[in-house]
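These notes are about the structure you will find just below.
Removed from the display is one protein chain of the complex; every other protein chain stays in position.
Take a look at chain A:
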């Protein structure tokens, strides 16, 4: 059982005191990365839901810099205290409300330490009150106060109520904290000796646009806020009136005349408000430098802007390549980090704005135009090396190691500059790896501008030296005139590939590599068209080679055409399905072919090549199909139907489990095992071959499984597990460990619960015997045999004869 693929950018990262470690919230754990090597050191495991914030206990003396304590909060409703150098859990505070954000002002101020006795430590939490039902009109996202020392909520203290769960921002001195609430900014002052019932004073700053992010100046009373239009507002000397009253100085009235407060709205408590405007879209990142001289801002453009606070002069770090999400400064003034929405954290060397290292997580799913959301296009697996490849927004393909849970390399597919705010006009529509992982083929589409200049492009790549990256071998412009490419498949053994198009033809491409070996002087090995074929001008929607490469199966909408790839001869036609087939695959070395079609009448069918007929089919919406290379198993990821009348099924559909993985053996239509999974939409499946070097997992009986099943959900989180082990022993392994998004069921129950819901199942299941093309008996051949006086009267014979004919036809019609 290997898990991975967590998002690194779900919450802001935090530096440790010595700035040698970076604490990043990754799902329900906190991963600790080294800033010098950008590799993961250790993990804090304990939370059972998403960790939302990390607060490192700061050090004020140089000797205490090595202390590694932190508080974490999570959606599971607990706040935990860790020593993250060991790592060890030291304390758990159970709030029983999902916490979206937490700040602890007490530990930031030096006062707390100088005190002889340990004072109560208070945290301010942004929580969601789950006990109140949604139909009540009351807002139930609150900012609460919590006494961490006594592990309880401060009674009756509700600082604010917001529509959305908000991130609490705190000043680095711990004196102020605040939240944004639509167009308002609430700021509270923390008083020095906090106690549970202490009154907390609050001011509100107003703006005309929705605010997105804000930051406090480290030393002065300045707050900067960004809004959705890209403006940055800077309020200076906020809260002089309200907050200073607590100190007994009643000089607030002096600032009351309106003329001397430029830019300040209404009765807001600030001296002045300046506006800076550079960003064209909303500001997502706002942070002051530790000395307070600079302000960093960033947003969707992927440009980090350094503002000189006094003059408003700008410096830029451009071409980060994806929208920025968080910016974190460390106590070491030369190091800071910026988190990007492509799941990457860059460590910046500060004054020179250089990127020292990058921590790359798995690429998050990015939105592509709907028409190009093909079945095979989302990810591809390198089954032998245990890699998975994702398309990224900047026209790259990221290869991610499933076993190591880190990025291996990236391949730039289109040589284009990517601007995060631009419209998508070029899309990598398809990517396919050859079975041995040495070749790759990609297809890209450039959208036309008002009918001008669209382009479809097919590229072939060969793997570079030491399996690092791929080198472009051949580009084919408009391989099928202007029609889009629907599928690409590689020959399992030879340098051959097939591409099928919606334009109604397919082309077999051959690489001249083999010729090159004989004649060493020829250096350029390229792919050239070997053959072209079409079937009734129907759009070709899927293509696959058999395991030995002797048979090529291509789906022409609803029928499957079988070809000899060498001679380019049509061998047979099998069909047909109700909807166009989107996926075809041979199952191992067996004679069976599995097809999946999508649409209103989506269907999963198994075809026998020896009988040239359908073996069985289900009415299922298959998200992905994976077949073992050498075996007879195949797994299907399917989406559960939305409206299920069976209570049995809804019971199992707890916690948003919307999909199921079914493991089939080729011989029988009953799934061997079933697992229910979360976020199956946009997910993927593959069997990954295991070599003992890469897999040192928890195989209890010592022998390695032949292949692991990898499941990737829609958020690109993945899990690897052994599908065979479960049926052989008890399925306890998966149950106990409770991987994210996966809960297993024993096969029989899962099967019964699902297929009770599907009415067509029984009707279609046993069609093997009634195969229309191979009738078992032919009554019209024997019915008229024998001497004429023995024959029944012609009226009787006729009806029997016609019936026999009709009988043969019925299954075909009902199909």
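One rule holds in what follows: a residue touches a chain if its C-beta (ideal position, glycine included) is under 8 Å from a C-beta of that chain, and two chains touch if they have at least 3 such contacts; residues count from 1.
Note that contacts and distances are computed from a predicted model.
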item: Omitted chain, identified by the protein name its UniProt record gives, among "BHLH domain-containing protein", "Integrator complex subunit 11", "Protein SLOW WALKER 1" or "Transmembrane channel-like protein"; value: "Protein SLOW WALKER 1"
item: Residue in contact with the excluded chain [from A:320, A:402 or A:660]; value: A:320
item: Contact with the hidden chain (one of A:52, A:78 or A:360); value: A:360
item: Selected from A:49, A:426 or A:573 as touching the chain missing from the view; value: A:426
item: Footprint left on chain A by the chain that the document does not show; value: 38, 318-321, 346, 354-358, 360, 407, 410, 415-417, 422-423, 425-426, 446, 448-453, 455, 475, 477-478, 519, 521-522, 524, 526, 528
